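Take this structure first; my questions come after.
Removed from the display is one protein chain of the complex; every other protein chain stays in position.
The letters A and B name the chains in turn, as written, and every chain counts its residues from 1.
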Amino acid sequence: MNPLLTALARFLIFPGLLFAVPAAWFFLWVERKAVALMQERVGPPFMQPFWDFIKLLGKETPPRPGIAGLIMRAWPLIAVSSAAGAVGLLPVLPSQGGFEGDLILLLALLELPSVCIICAGFSSRSLFGEIGSAREAALSVSYNIVFLLAIVSIAASQHTFRLEALAAMHPTFLTVLGVIAILVCLPAKLHINPFSLPNAEQEIYSGPMTEYAGPELAMWELAHGLEWVAATGLVATLVAPHIALAWGTTLLAACLFVVLSVAVVLLLSVLAAATARLAIDSSVRFYWQCTLIFAVLAISSALFVRFWS
Amino acid sequence: MKLWQRLMCTARRRSPWLFHMNAGSCNGCDIEIVAALSPRYDAEQLGVRLEGSPRHADILCVTGPVTRTAVNAVKTVYDQVCGPKAVVAIGSCPATTNVFIDSRTLVGPLDKHVPVDVYVPGCPPRPDAIIAGVARAATILAERGNNPPKTEMVMAETVKPVEEVQP
Partner (left out) sequence: MNILTMMWKNLRRGYQTLLFPARPKVTARFRGLVQFDPALCTGCAVCRFRCTSRAIEFKAGKGEFTWSYNPGQCTFCGRCVEGCIEHALKEGHTEHALSQQQDTPPVYVVQGELKKSYTVARRPPAPKPAAAPVATPTPNPAPGGTQ
């Protein structure tokens, strides 16, 4: 098929916007409901994130004159489009789309929402936004080193930076280690306990998002949901190689992708319900002291395997 | 579009986000608000989320008789709440200043300063009464949302310093 059409289908239909936006709402609901059930509460009804989104679209925004208003309005749109692009790049179906090095593009697109949150907090010129953004920046530097080292070690051990090839790889000890390292970085990426400091409510008045309202806040919530889909989808595609190749239908591959993503969401919800929020020094120390050593081990063994074989 | 308006009404009723403000309260009503979020009463079953910023919230829950030093803060926060908004006065204090009726440090019940939509009586009100009040405010918001009254700024442009009480 025409590669442009394939790319458009991947970005717009599956696993792109048409699938990702309802999936984002579904994953957000699964997380809230799982945390509530583990806390003996009944939790929100099924369509809750959808109703939150619609309600936010109908609220007014405070007047923000000048260029600062334009910049503030741009960050949530950049965050949503990059998260949607990251979801669209995921190699769910074996369609031979993609290009050499699209893993790098995926990592960049996964990174952009955090960068947008940091810039949004500073550009809102509110004290609480600045504090929240500074915390998010410190956390982002810490977990990103581990995250990127883990992914690069998986890619280096497979001698490729192409997502299709990574999705079809056979699991080795190194790739298992890398996936575990990615899972450890996910709570910080998705701002859930124990690393939920950047949007700590009642501590810094919602952190970087303090001055956002209405449709902009709806876009931030949607970007957060799409980040969930992209991050859990990345783990799902790395964990389950193209089983569709063996089973032969795309529908089964799609279902497996969704089931594995929901399993990752449930695992992260258990972690979120079981832990409390760590302060910034403890969070940063965790990533630098405990996990960095494993990431360094992973990349050095990947390079060792590469140069030795 | 009529369908969009109906959708928006339903969304406003099913997703009330709160911001809680203490205007000089004894904290009894604040403790009951926190109890309303606990597993037994669980306000989240109605979609209620306690937000950290007034810009995110729809419903402003105020406790406490409004003291002289808190009145400017209450008005500022009311102006910061965006879009279709509702105010719930929780407890007897913001409704009528309760037992502090002759106090010189109060500036009167809450509806002298901001328009109040729902009053939840009690001292302190039970958490289920607070949830009932928030649900009532959510239905009021749903009906109000489609013709929002032009909310003019309650706070004056310049903040005057609070006058000292004459001894």
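Note that a residue touches a chain if its C-beta (ideal position, glycine included) is under 8 Å from a C-beta of that chain, and two chains touch if they have at least 3 such contacts.
Fair warning: this is a prediction, and the values are worked out from it, not measured in the lab.
Residues touching the missing chain, restricted to chain A, are 36-43, 270, 273-274 (touch as defined at the top).
Counting over the whole complex, chain B has residues 39-42, 45-46, 92, 95-96, 98-99, 101, 109, 111, 116-123, 125-126, 128-129, 131-133, 135-136, 140 touching the chain that is not drawn.
Methods note: only the chains that are shown with their structure count from here on.
Of all residues in chain B, only 7-8, 10-12, 14-15, 17, 39, 42, 44-45, 47, 49-53, 55-56, 58, 80, 82-84, 145, 148 touch chain A in the complex they form. By the touch rule above, chain A contacts chain B in their complex via residues 32, 36, 39-45, 47-48, 51-52, 54-55, 57-62, 128, 199-207, 209-214, 217.
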